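For this view, one protein chain was removed and the others were kept in their places.
Think of it as A, B and C in the order they're written, each chain with its own count starting at 1.
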Amino acid sequence: MDFSQMDPREFIARKIAEYLPPGTVVNLGVGIPTRASDYTKEGVWVQAENGILGIGPHPEPGIRRVESYRNASGEAVIPVRGACTFDVELSFGMMRSGRVDTTVLGALQVAQNGDLANWTMPGRSPGMGGAMDIVSGVKRVIVATRHCNKDGVPKIVKECTYPLTGIRVVSLIITEYCVFDIVDEHLVLLEKREDISLEKLKEITDAPFDVSPDCKTMTVEV
Amino acid sequence: MDFSQMDPREFIARKIAEYLPPGTVVNLGVGIPTRASDYTKEGVWVQAENGILGIGPHPEPGIRRVESYRNASGEAVIPVRGACTFDVELSFGMMRSGRVDTTVLGALQVAQNGDLANWTMPGRSPGMGGAMDIVSGVKRVIVATRHCNKDGVPKIVKECTYPLTGIRVVSLIITEYCVFDIVDEHLVLLEKREDISLEKLKEITDAPFDVSPDCKTMTVEV
Amino acid sequence: MRLGKLYSPDEIVRDFHDGQTLVLGGFGRYGNPENLIDLCIESKARHLTVIKLNISEPGYGEAKLISEGVVDKIITSHMNYNKEAMSLYEAGKLEVEFCPMGTIAERLRAGGAGIAAFYVQTGMGTGIEKGKDIKEFDGKKYMMETALTGDVALVRSRVADPLGNLAYHGTNENSNPLVAMNNSTLTIADPDMILEIDEIGIDKIATPGVYLDKILEM
Partner (left out) sequence: MRLGKLYSPDEIVRDFHDGQTLVLGGFGRYGNPENLIDLCIESKARHLTVIKLNISEPGYGEAKLISEGVVDKIITSHMNYNKEAMSLYEAGKLEVEFCPMGTIAERLRAGGAGIAAFYVQTGMGTGIEKGKDIKEFDGKKYMMETALTGDVALVRSRVADPLGNLAYHGTNENSNPLVAMNNSTLTIADPDMILEIDEIGIDKIATPGVYLDKILEM
C-alpha cells in the first residue's frame, strides 16, 4: 500500500497502537499520541492525566453527545466497559508510583541517549504541563512525533539543545518514516517506510543509528 | 437534682454536649467523649477519625442493625441527615488543616498551662493513636475526664510528668465535679457541682486555680 | 458547619477584591466554575493571581479573567492553548510561574491536608530543581515542593447540597476536589444542580461540606 497519501499523523497514530500490547496501561500525550486511542487493541487501557482510566475511541460525528468524558487534550471520548474516573491527584500519583506502564509523548527534540525535550524552546515557553510528572514515573516512555519540525529541522538529535523534560527516559521513537529502539544510549532502526531511502533517513536524522538485522518494512493496518 | 447517683461518665458526657454550640464540627475521643454524641444539640457535626462526618446517636438496643457506620471507638452509630463518609487520609487531613473546630479528648494528665498527656505512662504505653494528630490541627481542645485516676491521684496537675500528647493545646477541662477554663496558662473555675466543697476540690486538684466571679453551680439536663 | 450556605450572585460578587489569589478548579477548558468567574469579572476586582493546573483557550474559565486584563500573575503548568496569555507573558505584561502539573496538584492537596512540604522526583535534572531543597531517598534524588493555598477557591461540581456536600461527574471532576479541600480562606462552589440534604446520598458525596463556605445559587 502507498502510505505517502496518508496523513502522517494518522500513520503515526496507527503505528503507536501496534506497540501497545493488550494489558498495557498507557498515558497518551496531547497531539498525535492522543489519536492512537482510536486504534488501540482490545485490552489496552488508556489513561489520561485529567482523571480517567479506560478511554475508548472518539465518538462518531453526530452520533452521540459526550458531555462528561474528555481526554487530556479536551476531546470528547467514549469510556470503555470497566472505565473509571478520578481526580487529578490520584491520576498523577498513579503515574509517579509506577502504576502506568507506558506513555507516548510528542517531542521537540529526542536524543540518542533517551533525553527528551518537549516543553520549551528559544522564544517559546508555554510550560511543561504534565510531561515531567509523567516521564518521571511511567515505566516505558515512547516518543511519537513527526520526523522533522515545521522548518524541516531533525528532531532526533545527538544531544538535546532545548531544556529537558526527562533525562534518559525514552526507549522507543516512532515517526512517520521509521521506528527507532534506544539501546545503551544508541539508536537502532527497527522499521522503515519503503518510500524513504536509508540515505534520506540518515540525512533527516541528526543522530547516527544502526540498522537492526531484523529491520522491517514499516506499514500500518488500515 | 442529686447528681451523686448518676454515672460520672454519663454526667460528663452530658456536660460536654452543653459546651458544643450548634454549628460546631467536633471530633470526640474514645471513651467518655464518644458518649456525648447521644446528647449533642441539633446542628452539631460529630466527626470521627475513622472517616465520618455527621455521627448521630447510638442505635436503640434491638431497634435496628447498623452494619456500616461506626465511630472511632467501634460503636455502631446512626448517621444524621447530610452525613458523609470518607477515607482516613481525608479525615486526618481535615483535622490537620483546621477544618474541625473542636475536639474533646480524655487525659491521663492535663496541666494548668494546657499541656496534655493522654497516651503513655510508666509501665503502660499502648500507643498515641490519633490524639497527637488531632490536637496538632483542631482549633479548640477540650479535655473531658474523671477528676482523678483509679487510684485517686489528681489528673489536673501543675506540670505533666507523663510524656506529652500536645503542648499548650487544652483550653477547657470538664470533669464530674467541675469545669475549668484555661486562661494564660492558669486554671479558672467556671462551674462546680454543689455536692463537692471548694476545699475538697482544691484537695483533689494538683494545680492551683482561681474561681471565676461568674462561677456557676454545675448541673446537666436529664 | 452550618446550613444555609446558599448565596445569590449579588452576594457572591462582593467576595472578590483587588489583589486576591484565586485557586481555580478545572482542567483547561473543562470543569471550570464559569458562573463564579463571571461574578469575579462583574466585581471589577483587579491585580489577581490565578492558580490553575493548565490555562484554557480564550473564552473559558480563567481565560476570561486574562482577557479582562485583571490577572497580574499565574501559577500553572502550561498555557499552550491560549495565544492571548502567551502574548501577554512574552510582552512582560503577565507574570507566570510554571510548575509541573502533578506537582501543582500535590501542592494544592498538601495545602488542604496540613502538609507543609513534600519530596518528588518530577523534573529532577531538568533544571527546575535549581534553588530547591534536594534530598536523596533510596539512592534517588528528590526535590522539595511546598504547599499552595489562596484567598478564594472556586470549585465546579455536578451537585451540591445546602451543607456544602459536593459530588462530581466524569472527567469534569479533575482538580475540583483538590481545590475544594485546599484550605483557601474562602471556598465557594458553583454546582450544576443544588439538591436537598441527603439527596446526594451518603456514599456518593466526594467532598464533605465542611470544606465549603458558600454555594452559588443562580
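The rule is short, and it goes like this: contacts are C-beta pairs under 8 Å (C-beta built on N, C-alpha and C of every residue); 3 or more make two chains touch, one makes a residue touch a chain.
Note that the coordinates shown come from a computational prediction; the quantities given were computed from them, not determined experimentally.
Only one of the listed residues, A:114, A:137 or A:163, touches the absent chain: A:137.
Considering the complete assembly, chain B touches the hidden chain via residues 30, 48-52, 67-70, 72, 74, 85-89, 91-93, 95-96, 119, 124-134, 136-137, 163-167. For chain C, the residues touching the absent chain in the complete assembly are 106, 110, 113-121, 135, 137-138, 140, 142, 146, 169-170, 202-204. Interface with the hidden chain, as seen from chain A, comprises residues 22-25, 43, 45, 47, 53, 79, 81-86, 89-90, 92-100, 136-137.
We adopt the following convention: only the chains that are shown with their structure count from here on.
Set against one another, A-C and B-C show the most C-beta pairs in contact at A-C. Located most centrally within the structure is C, per distance between chain CA means and the overall CA mean. When each chain is reduced to the average of its Cα atoms, B sits farthest from chain A. Averaged C-alpha coordinates give centres for chain A and chain B that are 57 Å from one another.
One simple way to say how far apart two chains are is to compare their mean CA positions; for chain A and chain C this gives 29 Å. Residue positions of chain C in touch with at least two other chains are not found.
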